[in-house]
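Below is a slice of the complex: some chains, not all, each in place.
Which chain is which? They are A, B and C, in the order written, and residues in each are numbered from 1.
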Amino acid sequence: MLLTRRAEFSASHFCRIPSLSEVENREIFGEEANLNGHGHNYIVEVTVEGEPDPVTGIVMDLKEMKRILDREIVEPMDHRFLNLEIPPFQDVIPTTANLAREIWRRLQPFFSASPAMLSRVRLYETADLYVDIVGEDGA
Amino acid sequence: MLLTRRAEFSASHFCRIPSLSEVENREIFGEEANLNGHGHNYIVEVTVEGEPDPVTGIVMDLKEMKRILDREIVEPMDHRFLNLEIPPFQDVIPTTANLAREIWRRLQPFFSASPAMLSRVRLYETADLYVDIVGEDGA
Amino acid sequence: MLLTRRAEFSASHFCRIPSLSEVENREIFGEEANLNGHGHNYIVEVTVEGEPDPVTGIVMDLKEMKRILDREIVEPMDHRFLNLEIPPFQDVIPTTANLAREIWRRLQPFFSASPAMLSRVRLYETADLYVDIVGEDGA
């Protein structure tokens, strides 16, 4: 069975390759290249896989799941400029794909054993654009 | 091809193990343990798998699909207190996981053969929390 | 200027007039009359009116606004059976209209003077049904 919890954080970012010119960066990243940054209300859906406990009917403690998402993702990233404040985005371009990977990397140790294994991270940059990391792809 | 239909019902429930104390139940289930119950607008998405008929282009009759969801799920569960009125929740704790399983169990006989096999039951307890039963997991 | 903040709580209720028969209650309240209760994810939107401070650009402190909504509405009502646990709903029928009025009555003292006056309470019982109390109607 899959259990999914949604969280939200507001952050800003830009997407640029420092060694390229302004023109080249605009060609690759469009308006995302603006060095001043811009922002999003990111919505993240975290899915774990497990079986409900035969006695409690619970896949995993929902309060604990919320605590992990808040501590590992929302608190460090909310109201932040990703490129300046959140490692590894000084060196890694915080595209939606790379940000989803970083979220997977941060959560995976806490959902790596029974009762609940990390199964999917979905990250919405806007309502019309999202990425999914499923299963082993997060490695 | 997958075909999904969404339905909604409003019900109340609580989550408690009768043999445990109030304190122990609160530790496991948090506020869900309140013996008076509380409620949700549950949203259920039912997905069947099948191929569109080569003549009609229809995977399965949508009016029939709606009739089944209404008769098996919405009518019996809407405006009910699950623990008191809906079997097996006198004896089984109606967590979201267990409720999704019961919905799978009730629907499966009606979507167990061609043209359309039950493929997924997704149950939202709130907009931020849902479970999925996929494929054989429902057994 | 109007400033609106949304909050959510899950509660159960029923709608019955104790002196009437089961049949009469069903006629007036339909399935809402089920004595066991049923539940909703209520969404409340609270609107205050005020002018942004000329220095800070703030109508009112959003953290304070959230604290008031949490303390006065969400914490007491979330995961509760309104008829049994939340005054005055032992004696008053918790229809959506009466629940919105009670929310207005509880919030009004905290938004009754500059900088921000309570202007509207909107309460969604489901996505398709809501009530609004506007201005003096709340009295």
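Going forward, contacts are C-beta pairs under 8 Å (C-beta built on N, C-alpha and C of every residue); 3 or more make two chains touch, one makes a residue touch a chain.
Since the model is a prediction, treat every value here as computed from it, not as a measurement.
Student: For this file, in which 3 copies are placed, how many copies does the full complex count?
Tutor: The entire assembly in this structure file is built from 6 identical chains.
Convention: only the chains that are shown with their structure count from here on.
Student: Indicate which of the five shapes (line, ring, star, complete, other) describes how the chains touch one another.
Tutor: Line.
Student: Distance from the CA centroid of chain A to that of chain B, rounded to the nearest Å?
Tutor: 29
Student: Would you kindly tell me how far, in whole Å, the mean C-alpha position of chain C lies from that of chain A?
Tutor: 34
Student: On chain B, where are the residues touching two or more other chains?
Tutor: In chain B, the residues touching two or more other chains are 127.
Student: Spell out the residues on chain B that touch chain A in their complex, using ranges where they run on.
Tutor: 15, 17, 28-30, 92-98, 100-101, 127-134, 137
Student: Given the complex with chain C, which residues does chain B contribute to the contact?
Tutor: For chain B paired with chain C, touching residues are 8, 10-13, 31-32, 34, 36-41, 78-81, 84-85, 126-127.
Student: Quick one: in the complex, what on chain A touches chain B?
Tutor: On the chain A side, the touching residues are 1-7, 47, 52, 55-59, 61-63.
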